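Yeah, one chain of the complex is gone here, protein chain that is, but the others are all in their spots.
Presenting chain A:
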Amino acid sequence: MSDTAKAGPEPSERTAIGITFGNSNSSIAYLVDDKAEVIANEDGDRQIPTILSYVDGEEYYGQQAKNFLVRNPNNTVAYFRDFLGKEFKSIDPTHNHASAHPQESGDSVSFTLVDKAPEAAEEEGEEPKQAAPSALSVSEIATRYLRRLVGSASDYLGKKVTSAVVSVPTNFNDKQKAALIAAAAAADLEILQVISEPVAAVLSYDARPEAKIQDKIVVVADLGGTRSDVAVVASRGGMYTILATVHDYEFAGFALDKVLMDHFAKEFMKKNSGASDPRENPRSLAKLKLESESTKRALSLGTNASFSVESLADGIDFASTVNRLRYETIARSVFEGINRLVESALKKAGLDVLDVDEVVLSGGTSHTPRIAANFTYMFPQNTRILAPSTDVTAINPSELGARGAALQASLIQDYEAEDIDQSTHAAVTTVPHVANAIGVISTNEAGEEVFVPIVQPDTAVPARRTVHLSAPNGGDLLVKVVEGNTHIKVTKPEPKTKENGDSKAAKVEDADDSDEDDSDFSDEEEEEKREKVWKIGATLAEAAVKGVKKGGKVEVSITVNTDLSVIVTAREVGAKGGVRGTLASA
């Protein structure tokens, strides 16, 4: 490890990968032929558990280390990512209960592990002496883990990986990021950039060749093993602005595991009267947890899953099955909690579900079909829910972060480190965003004036947008540039519109496949019709486009500059000239 600022490799010599460094699982991805591919490690895992385990001085990581949680919990470190760059008093050690326990050491956190091989026996027949345990700081653990990750990537690619873009949660503070970068540097890995997970997820979707760059509001629900993060992202012309984030440490994957663990523990005790509670014994608990997790995964794919553990407690084997319906019933409070998270994120952003164009489900827990199904009821029909169970084209939610990071890595790997710094500097990233939409007035079939948004609210400036409007009658036309705003129009349905409610209820039943029709939000929706309408605001400018051909088109282009001055150009498509005018900055 070098304390001095080590100069990164030359841009031309870089091999850059994308890394999602998760609390539960990590992934590595690389860009092959403009397509991000998540790399499998030696064990064939694409989601590599963020766990290190030491057995007789041998280091194990990933799934192998995870299996040691049962037999070797004290020398196994798990869930350490969130401790990076944090003081002992501000960490939550709940999840480390079944593995090595975090300890205070100075202003950081450490783990005490036996990571060395036992000393050779001095005499024949004598037991080998156990090596002395050593205190490893969390950054040392992270360094060792990253080294293994990078080693896997290097083996897979056949060349030394030198650099990476890492995705982390949005609430990672600067100290945590710095600790992460230092830990990576110690593992000979140059961190080109630390990006936030929700944006990485949106980027992986936007980088698909069929994706069209448009102005949209995306809700990213990043549902992980130990935490859930929801972010509302304004995607404006391919530039992303996070409008609001919500973090939660309750409604996450472990909560679902817990539900299954309790379920099977009770069943075990019911079946074996007199047997002790497997949750009381650490080893049984570890077994129970490991198997519950795989059962949960099986339930994301199939409607039935088996659960079987040898010698769960008191030497008694246990085997059982559970169907998805049962699982969804017992885990309902968790699912509802996740729904509330999304709602609170939207509320924080000052938006309505009707404003949302896309919901991206990310993280391992997003495989759960119920969560995606719940979102389809929560959001209007034209909102895309990007989850494996609702959209066949959806990308594996566990891979979104790594893919996004790999895409970003490939974009910036040709830049000098200094260039990257300057481009991500606050002076470049902090820009004004227009609060109101800017658009033009058009007329609908009924002859009413309607607002046609050109520049959406929350668009970063400078921005340039162009629209083509039709001119069926031709002649002289008025381009009236106005500000606009949305509001949610709620109309109480007439008693006649029972049909609408019926179909909704039927659909809920179909999807639910349950006799308990209890989705409270869908009940509300039955009662009233909510729609998003544009309200015309202050007039900014008027322009005339004269002599337009019948059936022609008028191109209106609005450029908002950094100083909030506006340039409006309007011309007939295919014709010369046109009108151009500037509005002074505010």
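Everything that follows uses one rule, which is that a residue touches a chain if its C-beta (ideal position, glycine included) is under 8 Å from a C-beta of that chain, and two chains touch if they have at least 3 such contacts; residues count from 1.
Heads up, the rule we're going with is that contacts and distances are computed from a predicted model.
Looking at the choices "Inositol-1-monophosphatase", "DnaJ domain-containing protein", "GPI transamidase component PIG-T" or "Translation initiation factor eIF2B subunit beta", the name in the UniProt record of the chain not drawn here is "DnaJ domain-containing protein". Among the residues A:I195, A:V359 or A:A387, only A:I195 touches the chain that is left out of the figure. Within the complete assembly, A:I441 is the residue of A:M269, A:I441 or A:I536 that touches the hidden chain.
What chain A contributes to its contact with the hidden chain is residues 193, 195-196, 199-200, 203, 206-207, 213-214, 233, 237-243, 404, 407-408, 411-412, 422-424, 426, 428-436, 438, 440-444, 449-450, 452, 458, 460-462, 464-473, 475-480, 483, 538-546, 553-555, 557, 559-560, 562, 564-566, 568, 579-586.
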